[in-house]
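My questions all concern the structure below.
On to chain A.
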Amino acid sequence: MVEWDLFFFIALSVVEVVASILVIASKKLVHSAFWLAITLITMGAIYILLRSEFIAVVQILVYAGAVPVLFVFGIMLTRRKMMEEPNE
Partner candidate 1 sequence: MIDLYGISYGIGKWFMGIIAAILDFFGQWIQPFQGLADWLMRWETLNVLAITIQVVIVFLFVSIINLFIIMWIERKMYARLHTRRGIMLPLPFRKVQKGTGFLQNLADGMKLIQKENITPKNADKWMYHIAPAIIATTSILVFVAIPLSETFVVANLEGGLIFVFAILAIAPFAVLVGGWASNNKFTLIGGMRGAAQMLSYEIPLILAAVGVILLAGSLNLVDIVIAQQQTIWFGIPLILGLLVFLVAIVAEVERLPFDIPEAEAELVEGWATEYGGMRFGLIFVAKWVRTYAGAALITILFLGGWSGPILPGEIWFIIKSYIVFIIIVWTTWSLPRTRMDQVLEIGWKRLLPAALISIAIAAALKWVGWF
Partner candidate 2 sequence: MKGTEVAQAVKEKFKDLVSNVSFPRDRVVRLYVPRESILPFCKFLRDELSCEHLSLVTAVDWPENFECVYHITSYLEEYMVELHVKIPKDDPKVDSLSPVWKGADFAEWEAYDMMGITFVGHPDLRRILLPEDYLYYPLRKDFKG
C-alpha cells in the first residue's frame, strides 16, 4: 500500500523548499520572481492535499496572479546588460 498523500506531500515540499531557497539565492530579480511563483503554486497544491480546494485555487489566483506585477517591477527597476549595448 502506497501512501499517495505522503508521497505527494514530500514531493511538493521538496519542490517548495528548493524553490523558496532559490527565491533568495537567485542573483537576478526576475529569477526570484519566477521561483516565488513556483513556491506559491506548490503551496496551492499542498492545500489541495489538505482537501481545501477553494483556498488552493484562491491561493493560485491571488498570489500567483500577483507575481506578474512583481515581475513588471523587476523588469522596470533592473537592467539587462545586453539591452544596453548597441545593436550589432
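Selection rule, in plain terms: all candidates are chains of the complex that A comes from, given by their letters.
By definition in this document, a contact is a pair of C-beta atoms (placed from the backbone, for glycine too) under 8 Å apart; a residue touches a chain by one contact, two chains touch by 3 or more; residues count from 1.
Just so it is clear, the structure is predicted and the values come from calculations on it, not from any experiment.
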| item | value |
| --- | --- |
| Numbered candidate touching chain A, per complex, among 1 or 2 | 1 |
| Touch list for chain A against partner candidate 1, complex | 1, 4, 28, 30-31, 34, 37, 41, 44, 53-54, 57-58, 60-61, 64-65, 67-69, 71-72, 75, 80, 82-83 |
